[in-house]
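Here the complex is missing a single protein chain, while all its other protein chains stay put.
Coming up: chain A.
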Amino acid sequence: MALFTSILALRHDKRILRLPPYLSALCVIIGIGWLLVLPLDEYSRRTYISENAILPGQVHTYFGGSEHNVFRAYRHEVHGLIDKGVAERSERLSAIFHEQNLKVATQHYNYTVSNRTIANENVYAILQGPRADATEAIVLIGAWKNMADEVNNSGVALVLTLARYFKRWSLWSKDIIFLIPGDSTIGPQAWVDAYHDGHDERYVESLKIKSGALQAAVAVDYPAGPWGHRYDKLHVVYDGINGQLPNLDLFNTAVHISSSQMGVGSVIQRMWDHKDTYKDRLQTMLRGMLSQGLGHATGPHSSFIPYHVDAITLVTVGNGYHDEITLGKTLESLFRSLNNLLEHLHQSFFFYLLLQHKRFVSIGTYLPSAMLIAINFSITAMALWVKSGRSPEPIANPASTQPKNPAFKTPAEKQKDAKTAEEEDEKKEKKDAPPRPTTLIEKNGSQSIHPTASTQISERTLLTPLLLLLTAHTIGLLPLYTFNNWHAPALPALYITTANLTTLLPLIISFLLFWNFPTILTPHTLCLLQSFSLLLLGMFLAALATLNFSLSVIVGSVCVPLSFVRRTRHVGLTAAQMLGLALLNPCMVVQMGTKLLGVSLAQVLVQGAVGWHVWGLWTQVVVWLVWFPAWLVGAVVVASGMWE
């Protein structure tokens, strides 16, 4: 109890008010430093298989021999369909599945996004497992076009071959669905939405045949042409929509089978040449975080993960000596393992950061960094709240005295002094005119005199700052709606306009408010406004860190200056802060980000709109309703210093 009361007594110490900025800075530094040590051996772990039932790589694979000839035939067959229309393609693929005695159906989808029509068709077939009761199913996907918009010629052919091959086995205890979507991201989304009856029937056709609950999905991307291509490694892609990840067991199984059983190396996050150094591990982790933070679809598997169906994509990369049969055997072994599952994948981690294909960091180790960054805003918010309760009057240091004796000054200074003596006298009089009220404080029998300002708590007016904050968050709805519904060709122009407007917006808002309603933007209101805004930001980021860790870290890091900017009457300081904030404008950051990554801004905007309407992407909600309002409030607070 004594400790508690002494902590409570600390509240009265004036030094405690100077602490929060340093505490905030410390939180940020530790938070970011925390991320940087994660790739070290002491903080990361080797991956392992948790689920006993999977038994990866324990079966002998029989794919090969005459299946190779079948594969080559299908590859030519698929190649012949490349220039054909969608209807003819679907018809031919359906016919092939039908010849293999599988139940086949097609699904048409037709979305209108940014005033463009995206229409295509999915073809899928269901193999009823001989030992299955149609309650569970696993999915093998070969998208017609891959993420780079190349025709997935050999991938689709491999799916067709494996369908024919799997059909002859009697050991399947789950149904297997072979899915050939029209493209890599929108088709699978339409299919998986319709499979779970979560689709809008205006855009997506309902599925005619279905099987049981989906347990896992594996997509294959092998865009080699009719004469084949020998690849070097398998690129395992695992990011889902909104940064959700598949169970780590599925990823580990795929890596284990390809590297240990088949001898094919595996890579992640486009790190083609991973030397397992600190730098490479860090780079892999950061790439993974960026991809997770953006929350976009990274392959046909991405759409499955929000429905709690663990899924990955295997992409062939490089030039080497592995052929299609090795890939087929990998898939066979992977499906045999998934076939063993007794229950949904749940044993291993759902939250992890991968450093290389066999090393990971689990949530308990990395989460504190995002939380520390989020807490830094809460600390500043609390400090500003306390500050807003203190009297606005400056408190003079009672121990200081003004120098009265000019004896120690140089002659030059004396001259200067003589000139300004009159002015100074006037100032002194003004300063001294109203003597600061003081209070007599008695404690434990001893008495002391304090300036009254330091002991009083001033009233806080909460309504105005709360309304202003609500307005700032409501403003964010406007760009959110516009960017998701504007015509695709005009999107970049709209973006530039928004970027310019938002940069000027804080100046305009503070100017208008300052000249028309000078009573609104008092220092007191601004202090509370900033406090509430940072409190909300800290809260959103803390909640977001549990859902999408990477996005929370990214937004948190670029928002860090917001907890250090303050309103000041110093023009230079205000200008410098405004310049810094202008660079951290969400629009500017996104634009600079696209420049750095070498992607076209127009493409990002169009994909964002597709994400909003088709994938159910939430990233832009975070940008426009969390990040942008926080930035706007910070910039308005700083800009109001300009008009003093």
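Everything below uses one rule, namely that a residue touches a chain if its C-beta (ideal position, glycine included) is under 8 Å from a C-beta of that chain, and two chains touch if they have at least 3 such contacts; residues count from 1.
We take it that contacts and distances are computed from a predicted model.
When the listed names "DNA-directed RNA polymerase subunit", "Ubiquitin-related modifier 1", "PIG-U-domain-containing protein" or "tRNA-splicing endonuclease subunit Sen34" are checked against UniProt, the chain not shown comes out as "PIG-U-domain-containing protein". From the options A:F63, A:F251, A:F540 or A:W631, the residue with contact to the chain not on display is A:F540. Of the candidate positions A:S24, A:Q244, A:T525 or A:Q577, contact with the unshown chain belongs to A:Q244.
Residue A:H346 is the one among A:R131, A:H346 or A:H487 that touches the chain missing from this view.
Shown as candidates are A:S154, A:Q215, A:N339 or A:S378; the residue that touches the absent chain is A:S378. Taking the complete complex into account, residues 1, 5, 244, 306, 308, 344, 346, 350-351, 378, 381-382, 385, 457, 535-536, 539-540, 542-544, 546-547 of chain A touch the chain not shown.
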